[in-house]
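Complex shown without one protein chain; remaining protein chains in place.
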Amino acid sequence: MIKFDSDYLEGCFPEILRKLEETNLVQTPGYGEDDYCEHAKEVIRKECGAPQAEVHFLVGGTQANTTVIASLLRPYQGVLCAVSGHINVHETGAVEHSGHKVLGLPSGDGKIAAAQISSALRNHAADASREHVVQPAMVYISFSTELGTIYSLSELKEISSVCREAGIPLFIDGARIGYALMSPACDVTLKDIASLADVFYLGGTKQGALFGEAVVFTNPALAKDFRYNIKQNGGMLAKGRLLGIQFSTLFEEGLYFSAAKKAVEQALRIRKAFEKRGFKFLVDSPTNQQFPILPNDMVKRLREKFSFEDWGYVDETHTAVRFCTSWATPDSSVDALISNL
Amino acid sequence: MIKFDSDYLEGCFPEILRKLEETNLVQTPGYGEDDYCEHAKEVIRKECGAPQAEVHFLVGGTQANTTVIASLLRPYQGVLCAVSGHINVHETGAVEHSGHKVLGLPSGDGKIAAAQISSALRNHAADASREHVVQPAMVYISFSTELGTIYSLSELKEISSVCREAGIPLFIDGARIGYALMSPACDVTLKDIASLADVFYLGGTKQGALFGEAVVFTNPALAKDFRYNIKQNGGMLAKGRLLGIQFSTLFEEGLYFSAAKKAVEQALRIRKAFEKRGFKFLVDSPTNQQFPILPNDMVKRLREKFSFEDWGYVDETHTAVRFCTSWATPDSSVDALISNL
Amino acid sequence: MIKFDSDYLEGCFPEILRKLEETNLVQTPGYGEDDYCEHAKEVIRKECGAPQAEVHFLVGGTQANTTVIASLLRPYQGVLCAVSGHINVHETGAVEHSGHKVLGLPSGDGKIAAAQISSALRNHAADASREHVVQPAMVYISFSTELGTIYSLSELKEISSVCREAGIPLFIDGARIGYALMSPACDVTLKDIASLADVFYLGGTKQGALFGEAVVFTNPALAKDFRYNIKQNGGMLAKGRLLGIQFSTLFEEGLYFSAAKKAVEQALRIRKAFEKRGFKFLVDSPTNQQFPILPNDMVKRLREKFSFEDWGYVDETHTAVRFCTSWATPDSSVDALISNL
Partner (left out) sequence: MIKFDSDYLEGCFPEILRKLEETNLVQTPGYGEDDYCEHAKEVIRKECGAPQAEVHFLVGGTQANTTVIASLLRPYQGVLCAVSGHINVHETGAVEHSGHKVLGLPSGDGKIAAAQISSALRNHAADASREHVVQPAMVYISFSTELGTIYSLSELKEISSVCREAGIPLFIDGARIGYALMSPACDVTLKDIASLADVFYLGGTKQGALFGEAVVFTNPALAKDFRYNIKQNGGMLAKGRLLGIQFSTLFEEGLYFSAAKKAVEQALRIRKAFEKRGFKFLVDSPTNQQFPILPNDMVKRLREKFSFEDWGYVDETHTAVRFCTSWATPDSSVDALISNL
């Protein structure tokens, strides 16, 4: 059985395990105040072209999202995002648990437009009884989105500019940022992200680390006392070094982007194979997640050898499914799938 | 520089890294629904003599404490614990962030007594305007405590019996449970813990894992929907297998208890060395944390070669300090310290 | 200027002020534990035909909604309601502030259907990764709705039956329950409400009291420790007697329903007057709120003598507005409006 269910099916880059072994008995201070973390932060600031950035390492995505969002909002404020945004649908209400409403904006492809944001802000400001309504006070987007789609540079610039005019932070969930940046369809660089967002994260979990997300506040004023927030949200890893070691390895050895690039190429091979056979897609994704719409009997047949996610009912005889490649997908798995179509 | 600052200064048992390597490219489902986790749960249930227990793996202690406590309380309820309890002083108000008051009971040595609990419950029940007061609805103790002390079996039995009579859960924080159980002064077994608590955890972070705490609900009714709580609190590790693999290794190979035993022996050697030289202790700890009261100039001198924690001002010329041994402490470090006294 | 902006523009029934004067210097225990409250509860239980019901008085609607909802949900659970529901749009995220997600269901007329609820419950139960998603665990509907519409008895029965099958509570926001029950289009009685809901409230604020909502738990098991919840949410009025006195007066003297009946008749006169002149309505409301769609210049002209709420843009030349009658609306105001059309 070959699995395309997700991009967190395997462990991590062997290089990471090697580094963990090499450093295993070195004694370091806890909670991320060690030299490995310092070094990794420096590496990341360089990659981002953001020497002023404040970097923090958290264990997972839900934790990173909630901790960042709760740290930036006052009690009566909410966060704008696509209705399909991870924080709105797949985090068991973690943002609400922290006291804040997620303000979903309609979206078919996982993206939201600058115009939707400015309209939400304008409507709120114009509402005579606005204090009866949650105040939209930050924007969350994911890059790539939960549907594999990506923003163009000009779209991101517009969103960023709406946020800056309104004085509210733009937060980019980068759980799959490598797969986005390495897509041939992408005209955005990491430095663009760093200059357009106020805070974002470089996902480790889905991109070759055992776990971990590197939260980058390119607007360092927003990071004031962020370590208190991390600790309060249960996200301060005692052996914080584990995160420092992993992120250094991911970026210093170029693994992060080279592996993401390859995964995207593999996903596009899968896409092409389905396209060639005339299948349609739920959404036009240029990254490592592909959502073909398949006849139910074909789904059933493929499932004898491959596993992949159901993505939803399309009509009585068709289902949308998701094939996900990752840093760890061997070419042979992709070959096997394609030849099986 | 030899460090005795804490029990999370190093990585993990080499056996764990070896297992991570062996399994690294195996594809598994995420979020703890893999066979490694299933196996580890089975191993733990056996160690605890609790076949009915429901086991969940979380990444860290603050997360485990908050998630368990918030899952068991209704909004107006609070948790009784020693004023020195970890949840009361060292988790940045994580329990309060989840909406609940920590009801601190006076304690000099990190422990609380059954009589304190029953008196708190009785006072609340007798209060005519009790709905103006937070309702005490669960008990949190740590074993060993933050001061290295341990409960005797009879003390635990009394606490458990007060809780059961009142119909409120007893939760034992076992971040250092191995060091407690392996103390020569301890007359409690893991099976006792399992039968006396309603929920407790086996700490991994401080006892040889990279990270991880195994929460054991010996009262499985309390675990209903616990996975929702884990996810909402940002504690559901995508590659949950990492926790399963670690806990299997810790318990199957006997490492957990043998290493704890050795660490306690080392700590007691340190204790004896200080005692022989006439030093007093802040508290009488029979486990891996020792709190001698030392002259300030001696502290200064020792700091040239060793690092250890300040534990607090005693008088103008004396300070209490903490020496902590762990699963990773080499005998040579202890020898060096003792010969340096 | 004659105001039709809302149903809380004036003070209260003069009968209430009279009772407040008569009892002003009587000494009573605080916090609702006085005889006036006891009596009012008894009166309400009788009106509802629910001798088993537990009744609590709160000061306002947002407070009542949040306190009830937060008291019934576990942390990871959410409440299903119409997207236009008061808790979803006009309470500044009070439910989210208490930690819970409001799960909005599409609705054009302020109502939701039993089928929408059962489908939401079924989808959640069928979701393999449902612990990543907020669990729908109660239903909130308003009667009449925020758009003046009402449920038929058979609709309510279906909703109630879906909830009972699923074992989740049905909560009815009755801020305007009198205006609903007294509509000629209504085939529901207060006793029906009491037998179909698990908890609901009789709104005072919008129906002739100075303030106050009477929360009725017809399923008294759900009210366990509810007074703690009230106090914690800042809703326990020190001089609770004020609520008891008001609700006794509202119901004993028949004022509540007779005044609501008259207000609905007045609203229907307004409706008819607009209809006769060929105007359309945003929604077909048989209660005290009417939402005609008017040409913008007519709106402007009417505003010279009357005030009423903008309800939203319809097209470039038309706006939907709201005219609201209440227990206090004099016939002369309605006459003036109609003759002005």
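To keep things simple, chains are lettered A, B and C as they appear, and every chain counts its residues starting from 1.
Keep in mind that, in the parts below, a residue touches a chain if its C-beta (ideal position, glycine included) is under 8 Å from a C-beta of that chain, and two chains touch if they have at least 3 such contacts.
Source: prediction; values computed, not measured.
Peer 1: Over the full complex, note down every shown chain the hidden chain is touching.
Peer 2: The undisplayed chain, in the complete complex, is in contact with A, B, C.
Peer 1: Kindly state which of the options B:49, B:93 or B:220 is in contact with the chain not pictured.
Peer 2: Going through B:49, B:93 or B:220 one by one, B:93 is the residue touching the chain not shown.
Peer 1: Among C:54, C:91, C:131 or C:158, which one touches the chain that has been omitted from the display?
Peer 2: Of these options, the touching residue for the absent chain is C:91.
Peer 1: Return the single residue from A:28, A:98, A:218 or A:246 that touches the missing chain.
Peer 2: A:98
Peer 1: For the chain left out of this view, which of C:237, C:250 or C:268 touches it?
Peer 2: Final answer for the missing-chain contact: C:237.
Peer 1: Counting contacts across the full complex, list the positions on chain B that touch the omitted chain.
Peer 2: Against the left-out chain, chain B lists 75-76, 78, 89-93, 96-102, 129, 131-134.
Peer 1: With the missing chain put back, which residues of chain C would touch it? List them for me.
Peer 2: 2-3, 5-6, 8-12, 14, 17, 20-21, 23-30, 59-63, 66-67, 91-94, 97-98, 205-206, 210-211, 228, 231-239, 241-242, 328
Peer 1: Over the whole complex, note the residues of chain A touching the chain we left out.
Peer 2: 31, 70-71, 74-76, 98-99, 129, 131-132, 135, 225, 227-232, 236
Simple rule for what comes next: only the chains that are shown with their structure count from here on.
Peer 1: What chain sits nearest the middle when you go by CA atom centres?
Peer 2: Answer by centroid distance: A.
Peer 1: So what angle, to the nearest 5 degrees, turns chain A so that its CA atoms land on those of chain C?
Peer 2: With C-alpha atoms aligned, the rotation comes to 180 degrees.
Peer 1: Between chain A and chain B, what's the gap in Å when you average each chain's C-alpha atoms?
Peer 2: Inter-chain centre distance comes to 33 Å.
Peer 1: Using CA atom averages as chain centres, what separation in Å is found between chain B and chain C?
Peer 2: The mean C-alpha positions of chain B and chain C differ by 49 Å.
Peer 1: Quick check on chain C: which residues sit in contact with 2+ other chains?
Peer 2: Only 75-76, 98-99, 129, 131-132 qualify.
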